[in-house]
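For this depiction, one protein chain was excluded, whereas all remaining protein chains were kept in their positions.
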Amino acid sequence: MSIGQIAIGRNRGYRKRLSKLGLLGWLAVFVLFIFGVIAIFGSALAPHDPNKIDLAYSYVGPIPGHPLGFDELGRDLFSRLLVGARTSLIGPIVLVISTTLIGTSIAILAAWRRGWTDAGLSAGVDIAVAFPGLLLAILLSTVFGASLWVAIAALTLAYTPSLARLLRSSALRETGMDYVKALKVLGFSDSQIIFKHLLPNLAPFIIAQAIIMFGYATLDLGGLSFLGIGVQPPTADWGTMVAAGASGLLQGYPTQTLAAGSCLVLTALSFAVIGDRLARIWGVE
Amino acid sequence: MRRYLWRRIGLGALTIVATTMLVHLALYLAPGDPIGYLLNGQPATPERIAALRAQYNLDEPFFTRYVSWITGVFQGDLGTSAAFNADVSTLIASRFQTTMYLVLISFVFISVFGLTLGILAGLHKGGIDSFSMATATILSSIPAFVGSFILINVFALQLGWFPAIGGGDGSLSSAISHMTLPAIALAFSAGAFVARTTRASIRVESASEHVVTATVRGIPRNKVVSRHIVRNALLPVISLGGLLFVGLIVSTAFVEQAFAINGIGGLLVVAARQQDFALVQAITLILVISFVVVNLAVDVLYWILDPRIRSEVA
Amino acid sequence: MSLVEIESFTLDVQVVEASARVIHEVSFKLEAGQSIGIVGESGSGKSLTLRAIAGLSPENSVVGGKISFQGEEVSAMDRERLMQYRSSQVAMIFQDPRSAINPVRKVGDFLTENVVTNLGWSKSDAKTKAIEVLTEVGISNPEKQLKAFPSELSGGMLQRVMIASNLLCQPDLLLADEPTTALDVTTQSSVMALIDQLRLSRGMAMIFVSHNLELATAVCDKILVMYAGRIVELLPAENLREKSRHPYTRALLDARPRLDGRQNRLNAIPGQPASGLEWTQGCTFAARCAFAQDICRSEVPVLRKIQESDVACHRADEIDWDVS
Amino acid sequence: MSTPLIKVSNLSKQYGDLLAVADVSFELPPSGSIGIVGESGSGKTTVAKILVGLERATSGKIEVEGQDWSLPAKNSKERRERAKYLQIVFQDPYSSLDPRQSIGTALREALSISMKDSDEVIVRASELADLVGLPQRILELRPAKLSGGQRQRVAIARALASNPKALILDESVAALDVSIQAQILNLLVDIREQTGIAYILVSHDLAVVRHFADSLIVMKNGNVVERGQTEAVMDQPNHEYTKLLLASVPGPGWVPGKRSI
Partner (left out) sequence: MKKLVLATGSAALLLLTACGGAAAPESSASGEATSSGIELVTSTPAGVGPVDNVNWNLADGEPLSLDQNLSWSGSQNFIGNLMCESLLSTTPEGGLEPGLATDVSYTDATTLVVKLREGVTFWDGSALTADDVVYSIDKARTNEVSQFVGDLAAVASVEATDASTVTIKLSEPNSLIRGALSTGAGAVVSKASAEGNANFALPGDTSMVCTGPYMLKEWTAGSKIVVEANPTWWNKGDGKQLTKQITFSFITDPAAAVAGYESGELDGGFLIPASSIKALQASTVGTLGFGDGSAFGAWVPIVNTERSMSNPKLREALAKSLDYANIVATETAGAGTPAKAVGVPGSWGNEKAAYQAAWDALPDPVTDLDAAKKLVAESGVSNPELVIAAWSELPDSVNAALVLQQAANSVGFNATINKIGFDRAADLFSGAKKEDIDIFATTYLSFICDPLYIYSQIGLDAGSANWGGYSNAKVSELITSALATTDDAERAKITIEIQSLLVADYAWLPTTTYPSPFFMSNELSGAIPSGPTHLWYAWAVNLGTAK
């Protein structure tokens, strides 16, 4: 009856769809792959000790053996960038995983239980969503001292409500489907239905959201380090490097801020592109 | 209507009490000790440190301190800041206006830039759409603190169009000239988010049946777009706007540090780093109250604009 | 020259990066004040045909043949003329009123938008006329309803508002795309009665698309049966029950359970309703037809006149329905 | 009259201040077939949901072969027990199957609840496909490749997986084209003849109810306004609402009745 029925059914094979990632999509995957390798082997790859201070070399430009030159305290920029990759990528990975786990369980619990549980959780989410992550990060850093893990904990608390709210609406749609009711009547247990049907069907949406969240996570963690609440010096981290290099930038020594800044922007951009493409492929807007 | 509003106000009040209690508890548990921060590692005799602790009543148990703080708030006395050795209310008063200027100017940029991009992309397929979405994606990847330095370097130092630092001397004209660059830096990621949501919402509305009906009834395209598509599409964007506005207030900390603007965001970061209880609590209280007020305003606006909500609740 | 003339109308639509023909051959005429019911199962193309008349074919689809209204070809109309044609000469009612009316604006605005914006009526005239038509479609205390929002009205009332909005501009042709499918049977009956009475009193022509043959027969002068993008039979409504000559029409009528008696098993038509896209050659219904022969599978049957109906079936005159 | 397969007495359901179901009683004899007729909002679907435990009754008693089913099953073990007695097929073909699961897996999964031996499960699955008139190649496909009618057949096959004694058809054919509707109705009649399964047909379509159900109850705003054998009620309806319902169904010589709301 509707015009839609006329179109031949869309094919859903995974392999075919991934090819539709597009040139830009594959470029983004390549960039992330490179950063991933650096994050894992960073310290091994670094030609010099990233924390060795030598003010005589402060802001010295690139010289042989030091492709990017030195920062304001005379530390080798290239090594700091490589080692910095670890904190700047491990941080978001842990953040996204923890947020996705908590967010998904809240969403499914709310969508499955409905009734009081749903009302209670949703009210809690409404309150928490209004609470910006940055304020949480500041408060937690006051209590437990500023460190990467405190920043991650704070951002997890900040990201989870909005993710939970997003996933709850799609979880509600899925639990509303008749096949879920039929499975219940057939005698399947709640956990069987959730883990064998609900989660697999929501998986594409959850993964797409997680990937998009990666971009924001990288930037926010970098921001917290910039404010001195995230990664503490002297450990190398892109966010702190942007902050530290800033006064140099204004004096014509832009390498540190631009290098660290572009790494942050490039990572966030790649995640955004992949997330966007995947969302479109899986027809999940 | 009234029942709906009372419920929202109740929820708001609960949020305020819950958050301030939480903040107070958090600061109370903080292992460090503000006086230590005050000295910043400088030597000071034990007697002098004890005298200072007494001055900022740091030794009272948690509950008495919270009660004395709350009663103080109602009498308008927010306590004295240990880090600045000044009355908290004077400290915040002078900075609140600066941050509000910054947030409002930034909000203007976000709505103008976000909405135009979003509507343009939503209404036109092909070129314009992919171009605007590409810009939105790129801009959303530039965090405020990276953006600030680029803007300072290019527009303030090299081109000299705008002042590089400071929040202006309070007058509107100087505020606008000083706050343009930081406002733009703040607007990058939020604007991109608004653009993307508006585009999606426009797409949903233009595919809806009632737009087909309007076309079939011969309503001209521009009227269909303005009356039916854009107007309906803006509703979800409004609630998003409320959230963004609230998030903006705190994220001013980034640009305030980069542009050396004396605002609430920057002050909060400094206060938190120095465990200045009175100041952190006061700013958090103000932020939470503004969250609740903004969310309430958005709810009321939503109630007025979207009749569907009314029938749902009634 | 008749009100609506459609000559070998064809439609190609975009399907997964290729364009394919979904409506192969539709031609019929409709005189002013006359009503025709287009019936068929899903994929028959009945709704696409109706929308083509209002110039509403789907995006990037290609319309073939000629559809003309009072002699003027619809697809040749420029934006100005098309807007004028839609706002005052043709009116359309949709299946689900709740999604067809903008939920965020008042019912009054919906009713008067067309006449105020396009025909330049003043707000007050439009308001009084709107109250008039609301009472005419049987809605009590219309002043209050003008200020109400769609979410506060029932499905049946909303459909009446939709009908009323079309009456304001005195259209000559009413296009109804399954207006009562979403309604309960009792509401359906009163809404159809309303449409029937309004149409006759205002001398409006109507094209009524439905999957319910009995409903179409009750309100239309002629019935046009479509299958897989082609017309299989066109006959006066009163002949449908007894004198239809096409195997598909007959099979459709027999497949429905009867209200006045009980059979053990329904003689269901085997297979599935085909869409225009799946047609290759011969008669589209051949695969499911009990009387199909080789000719049916090779040659496309042409619409030809047999007694009072036009039938597209090679064996139409051979089969004696009274016997079988 | 042997003890009824399902006996429902004084069933009611309250949502806030809305009485969706008020004092509904009926009996379904073994291999019997009863119709619950009513328009939208009449409460017929709520009754069906209460029977299969998807909703909790506010009051009233439900007995299935003597066992008390008034309250929904407490845990999935009890739900598995009840599955052997009563199953349900819903209206919308596009949401009755898990889009990411092939038809074969869906059937095998449903069978694995009661059958442990995997070979037996595979055999039974293809038997079910034949029983509902689906070609074997369908088992590898995903729901997206199937038409509305084929999906309803799969839904029916899945419901039969636990060999229930009764099947609730909640508007199961309402969303189908006329020719497909007829095929499914014939299929259900054949299945009843082969397995002796009982039916509860919830529908607003009086013609389908007349063809399919032996007896019926007519519901309006949660109340049963008329009950009896289908033929008798349809030929001599005595409640005003039933008369109006019958008069509103288009048919030979039918004229639409005008009524203002």
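We just call them A, B, C and D in the order they show up, numbering each chain from 1.
As a working rule, a contact is a pair of C-beta atoms (placed from the backbone, for glycine too) under 8 Å apart; a residue touches a chain by one contact, two chains touch by 3 or more.
What you see is a predicted model; the values in this text were computed from it and never measured.
Considering the whole complex, the hidden chain is in touch with A, B. Among the residues A:Leu73, A:Leu172 or A:Leu266, only A:Leu73 touches the chain that is left out of the figure.
Among A:Ala164, A:Ala246, A:Val265 or A:Ile281, only A:Ala246 touches the chain left out of the display. Only one of B:Val73, B:Leu157 or B:Ile176 touches the absent chain when the whole complex is considered: B:Leu157.
If you put the hidden chain back, the residue from B:Ser94, B:Ser130 or B:Ser226 that touches it is B:Ser94. Touching the omitted chain from chain A are residues 51, 53-56, 58-59, 72-73, 145, 232-234, 243-244, 246-253. Within chain B, the residues in touch with the undisplayed chain are 31-33, 35-49, 51-52, 55, 84-87, 90-91, 94-95, 149, 152, 156-157, 160, 163-167, 257-260, 262, 267.
In the analysis below, only the chains that are shown with their structure count from here on.
Ranking every chain by how far its Cα centroid lies from the centroid of chain A, the top place goes to C. For this pair, chain A with chain C, the centres built from the Cα atoms lie 52 Å apart. Distance between chain centres (mean CA atoms), chain A to chain D: 47 Å.
Contact residues of chain C toward chain D in the complex are 41-42, 138-140, 154, 156-157, 160, 184-190, 192-194, 196-197, 211-212, 214-215, 217-219, 241, 251-252, 255-260, 262-270, 272-273, 288. Chain A contributes residues 123, 126-127, 129-132, 134-135, 138-146, 215-216, 219-220, 222-223, 226-229, 239, 242-243, 246, 249-250, 254, 257, 261, 264-266, 268-269, 272-273, 276, 285 to its touches with chain B in the complex.
Residues of chain B touching chain C in their complex: 208-210, 212-220, 223, 227-228, 231-232, 235, 305-308, 310-312.
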